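Note that one protein chain is taken out, while the other chains of the complex remain in position.
As written, the chains take the letters A, B and C, and residue 1 is the first residue of each chain.
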Amino acid sequence: MRSLAILTALGVCAFATQAAAQSWRPPAPSERCPSKWGAADEPGSGNHMKPANVLRAAKLIKTGEAFELAHVLGRDMPLNPGRQYDVHTKRSTGPFGTNQRYSNEELIVSEIGQVGTQFDGFTHQAIDRLLYNCVKMDEVASRNGFTKLGMEKVGTLMTRGVLIDIAGLKGVDVLPIDYEITVADLQQALQKQGVRIEPGDAVLIYTGWSKHWGVDNKLYTSGCPGIGVAAAEWLIKQDPMLLGADNWPVEIAPNPDKSINLPVHNIALTVNGVHLLENLVLEPLARARAYEFAFIMQPLKLQGATGSTVAPTAIR
Amino acid sequence: MRSLAILTALGVCAFATQAAAQSWRPPAPSERCPSKWGAADEPGSGNHMKPANVLRAAKLIKTGEAFELAHVLGRDMPLNPGRQYDVHTKRSTGPFGTNQRYSNEELIVSEIGQVGTQFDGFTHQAIDRLLYNCVKMDEVASRNGFTKLGMEKVGTLMTRGVLIDIAGLKGVDVLPIDYEITVADLQQALQKQGVRIEPGDAVLIYTGWSKHWGVDNKLYTSGCPGIGVAAAEWLIKQDPMLLGADNWPVEIAPNPDKSINLPVHNIALTVNGVHLLENLVLEPLARARAYEFAFIMQPLKLQGATGSTVAPTAIR
Amino acid sequence: MRSLAILTALGVCAFATQAAAQSWRPPAPSERCPSKWGAADEPGSGNHMKPANVLRAAKLIKTGEAFELAHVLGRDMPLNPGRQYDVHTKRSTGPFGTNQRYSNEELIVSEIGQVGTQFDGFTHQAIDRLLYNCVKMDEVASRNGFTKLGMEKVGTLMTRGVLIDIAGLKGVDVLPIDYEITVADLQQALQKQGVRIEPGDAVLIYTGWSKHWGVDNKLYTSGCPGIGVAAAEWLIKQDPMLLGADNWPVEIAPNPDKSINLPVHNIALTVNGVHLLENLVLEPLARARAYEFAFIMQPLKLQGATGSTVAPTAIR
Partner (left out) sequence: MRSLAILTALGVCAFATQAAAQSWRPPAPSERCPSKWGAADEPGSGNHMKPANVLRAAKLIKTGEAFELAHVLGRDMPLNPGRQYDVHTKRSTGPFGTNQRYSNEELIVSEIGQVGTQFDGFTHQAIDRLLYNCVKMDEVASRNGFTKLGMEKVGTLMTRGVLIDIAGLKGVDVLPIDYEITVADLQQALQKQGVRIEPGDAVLIYTGWSKHWGVDNKLYTSGCPGIGVAAAEWLIKQDPMLLGADNWPVEIAPNPDKSINLPVHNIALTVNGVHLLENLVLEPLARARAYEFAFIMQPLKLQGATGSTVAPTAIR
């Protein structure tokens, strides 16, 4: 593997023609609501979870090889500001019975839906206090979760998964921190890999940024390469079940247009009802050139929650 | 459906010939260690997770119909003594950017590995301070998890699943609280259903006890019908990947032999390294007579944890 | 001591002439703001904490006898709905050094400002989203506390304390759950005790309700006797440093006028900036006929918090 020092130098050339940052304004409520799934719809892109898509995915399982797409949830993982993950072992107070049984548990204190490899639901983000499908955030929020659009309603997602290896396309281990993935990048990578995005796919983008996970956590969360507004809008037009990446927000952060803040979160979750999947482990897939696979994920049924830490799998 | 009042009356007859409770003593460390998987082994029955078993499961997916096997994690779920599950919504402090973005999260305080539908790892239980494979509990315990046998090492489990409907065999909605499932019950139910247990299977037992979940939580956790020592030992001889049930400890509780305490936890987890899966939702499978299916489960990668709340799926 | 059974019977007679419940409407913001302490004032009745009052209290210390006015914070204390108090012992991971040192701590998860014997600050309560001195609740609230009127600003309160023994006046051990203490009750009790309220006093009211603490926690939090609107307004006219009682809200709960909800909380905290002190242990003071004493309390300096659990003392 080439050294990161060299890659950084190469990167300057490889990314020289990057387009200027485009700005974005949220569509008005009347333009974005009701969503294409209907006025009372809650699942959004989760509507793609149906027997036909499960079968489509199952047919891709040919060797039984499974790739774990989640990081370990531990003390040395990066955490975004304001997030914590604390495990307090509860050592046994036994023994119980003549079998001298002991029982250990642990208390965990964490934004459990928003740490580690994580899946975003639609209560996570709002535009001007309106959630997906223009549900009023303040009306459905309670102290103990949201009464609509909660994570417990998602259920297992199984569909065809597609990896788009942008780091590979660019010939680098890790994309530079300020690299915005373009529509052309996505199209060229797909062409190079010989795969196409189909409706209902789980689309996973490899940036290489995960190489910093647990190695330089401060760098990891300080920003990242990723898709911007244009690439997100193009991907969403392909009608995916979800968009994922091996960085923390799927999208480039901060956005090149400093006036807008994580716009892809709003474009995907709020405007279009498309789930996001963050902090993935995709390097093994990229190395194995596993570009098409059965994607399986089981979000926790956290009532009213904004997201779920997950441990998804790619199987081929 | 017949009323529970009538069922209780019927139950008295149906279970009159139940065998006397058998006692159990843990085998000595020299008898139980090393485990059949080897002296340094940590995965135990998780060793069955391999491509051949994944393929075996995938071939059972014929319609793409998915059954969710997990309860919702919410405020009205039953909790065993000493367990808590608290969700504290973190309302957004936005707006951020000209896109007027808001971001919500939630803090969860919970024995997250041991609430709701839950999967037991091998640090959860010990005999006389020895874990599976005679690992010394006190040597691997830290304040923040266990340094061996932790939940992060399990990974996705996908294999053939088998449902054994004992409530159905007995013709009742719910087995009586003190009913110990016998080896004969298991064999008769399997014969009636026309399925056999194969090595590496996820074996799920339906007792009907889940009908009390969220309805009478005090009753739910006060005890339950389930397998006892004999049935557990017979099942483990079949070499399963895991044993699950729609009650809170898989096994009958309290054990008919009052001198022993949750012995199946020790037999499965400590002596044989066989995982347990508790608080399952199995009624839809039983109703659909779905006795054979692809079983998929993704335990969270909680470093050093004793278990994981899970949201497993049966697909056929 | 007479039995509670007899007391209950007596109580029916003793309280037969109770006046009808009076209603209350919050004064308009223009009527209640600025407070008498000024427009930018944050301490409210805490302004009484000054050298002269400290000296006034110190002169009451004649024997050095100290009365502990706080309940133990433990697992068997009553908790109002939505409150928790969990202690997780962190056993030592030593030994450290040749001195074989071990170090234990504990994690506490609790609404620590609002459990046990507790002292209410001015961010605890609002009328129509306005706090004391009409500070806008939504403008000063953050995820991690309030930026104004926080508990860290209170500091030690030391002043003359006065006990008003209403249970004693009525000749009962415990006032009935629905007994509203009247202005006449307060005046008669003070006259009987031979003490007067002076400006800046800590005024503590004994109802006997604390006898249910830890004995019948469900009863304890289900309601309580206490002052109502009229008594609160009379007491506040005496210009106290704080109002306390041996029940959970100081005031009668629920209010006899079912349309208003804990109005004394608003009258004291929101309208007049007078602190409340709840769940006191006052029986030893009442038994010792200790009606006048040095009152000392040290609220925790919890930045931005709404209150503090406290362990106040009466010394004479």
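Methods note: a contact is a pair of C-beta atoms (placed from the backbone, for glycine too) under 8 Å apart; a residue touches a chain by one contact, two chains touch by 3 or more.
Everything numeric in this text was worked out from a predicted model, so none of it was measured.
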Among shown chains, those touching the left-out chain: A, B, C
Options C:Cys33, C:Leu219 or C:Leu300, residue touching the unrepresented chain: C:Leu300
Candidates C:Pro34, C:Gly74 or C:Pro199 - the one touching the absent chain: C:Gly74
Contact with the hidden chain (one of C:Gly113, C:Gly226 or C:Pro240): C:Gly113
Residues belonging to chain B that touch the chain removed from view: 82, 88, 90-91, 107, 109, 143
Interface with the unshown chain - residue positions in chain A: 84, 86, 90-91, 93, 109, 142-143
Residues of chain C (touch criterion as defined above) contacting the omitted chain: 24-26, 49-55, 58, 61, 63-66, 68, 70-75, 82-84, 86-92, 94-114, 116, 123-129, 137, 141-146, 152, 155-156, 158, 259-263, 265-266, 294, 296-307, 309-313, 315
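The definition used in the following text is that only the chains that are shown with their structure count from here on.
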Chain labels contacting chain B and also chain C: A
Contacts with two or more other chains, residues of chain B listed in rising order: 84, 86, 90-91, 109, 142-143
